[in-house]
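Apart from one protein chain that is not included, each protein chain of the complex appears where it belongs.
Moving on to subunit A:
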Amino acid sequence: MADAGMLRFHVPEPEVRPGGTPDFSNVTIPKAGSVPRPGIDVDPRTIRDMAFSIIRVLNRNGEAVGPWAGLLSDDELLEGLRHMMTLRSFDARMQMAQRQGKTSFYMQHLGEEAVSCAFRKALAPGDMNFPTYRQAGLLIADGYPMVTMMNQIYSNEADPLKGRQLPIMYSSKEHGFFSISGNLATQYIQAVGWAMASAISNDSRIAAAWIGDGSTAESDFHAALVFASTYKAPVVLNVVNNQWAISTFQGIARGGSGTFAARGLGFGIPSLRVDGNDYLAVHAVAKWAAERARSNLGPTLVEYVTYRVGAHSSSDDPSAYRPKAESDAWPLGDPVVRLKNHLIQRGVWSDERHAQAEAEILETVIAAQRQAERHGTLHAGGKPSARDMFEGVYAEMPPHLRRQRQQAGV
């Protein structure tokens, strides 16, 4: 036993800081195909170890192996690859548009494309996502018009949110994408409430809650797990562990719990961990959790192990807090490259076709951008009316807002 003298204060630190050599030797990566696939009605107590492992399908050679493989056809996988490439291309163009002053702000998904793109394909029409600001793949994979996304980012005259929202805070009920809020974790418990409502209404639709590793420290995360557990709400509780919350490494939020998935265990919620850069694994686990929810078996917590390759946002410089080449050392690689290699290995894709697709996608994104910019950008061209500022605070405008609108002269 240690000497019970002076207490010492503990503050976790990441393994490496700028200037150091990236080191992920502490991240245990199980072999692809090594984690079993239980039935959806499994007794949660018997799969507690899954919260400490990582479900993976694609191996080093790009082969799909193990019990979680084999759910998707070639066409579905090719479509998935296209979605991820589209999101990446979209991100790059919008990041550049921010640098050009066409918008005030942007947040990329670089390295995390598989998580939202693959998850979306595991849902059914009518299901509702409660996303954070880093799940635009849910919209891309559901066919939401890219021009509309750009209109929102530009806050132009065609912005569906009338210029009221910060860029990327999309909203589309039609596409099962709940209105994004700047306040972290708030949507996590709302997703549970939506799921409770679906159960109360004897509906068949389910909800998906989204949160990042850092935001799991918010109290709404706890509230969501309690409510989901108590009422067996039909919800998939997603935690995207990209290792970083702005400059704060995931160990600050995780503390001594081992994994974020393990947080679910104390609530009696089956909790899985999955390779977030493995499109097939993400989809298979999402489908498992969605089926559980839809079968009235209750919530599932899923931790996606991934890495935030890009800066936190267009206002962030990660070289101030982590090694520049850290993403290259990330042991789970790049989700686009890994799916590409798998499709090549399956004989349905090639480097040439990939390069060609990349060029085509870029052209589509540029065409959409041109179309959006015809409606204006943040500081140029068409913009929402100042009258719109006063609308929608309430269903009906109360007298004091009418007076203020008059004072504003709009």
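In this text, a residue touches a chain if its C-beta (ideal position, glycine included) is under 8 Å from a C-beta of that chain, and two chains touch if they have at least 3 such contacts; residues count from 1.
Keep this in mind: contacts and distances are computed from a predicted model.
Between the listed names "Glutaconate CoA-transferase subunit A", "Na+/H+ antiporter subunit A", "Cytochrome ubiquinol oxidase subunit I" or "3-methyl-2-oxobutanoate dehydrogenase (2-methylpropanoyl-transferring)", the UniProt record for the complex's undisplayed chain reads "3-methyl-2-oxobutanoate dehydrogenase (2-methylpropanoyl-transferring)". Residue-wise, the contact with the chain that is not shown comes from A:130, picked out of A:68, A:106 or A:130. Checked against the full complex, the candidates A:5, A:19 or A:399 give a single residue touching the omitted chain, namely A:399.
The chain not shown here is touched by just one of A:84, A:207 or A:280, and that residue is A:207.
From the set A:34, A:104 or A:179, the residue in touch with the chain omitted from the display is A:179, counting the whole complex. Set against the missing chain, the residues A:107, A:122 or A:189 yield one that touches it, A:189.
The residue touching the chain not shown here, chosen from A:27, A:223, A:252 or A:348, is A:223.
Within the entire complex, the positions of subunit A that touch the omitted partner chain are 128, 130, 160-162, 164-165, 169, 171-173, 178-179, 181-183, 186, 188-201, 207, 219-220, 222-224, 226-227, 230, 392-395, 398-400.
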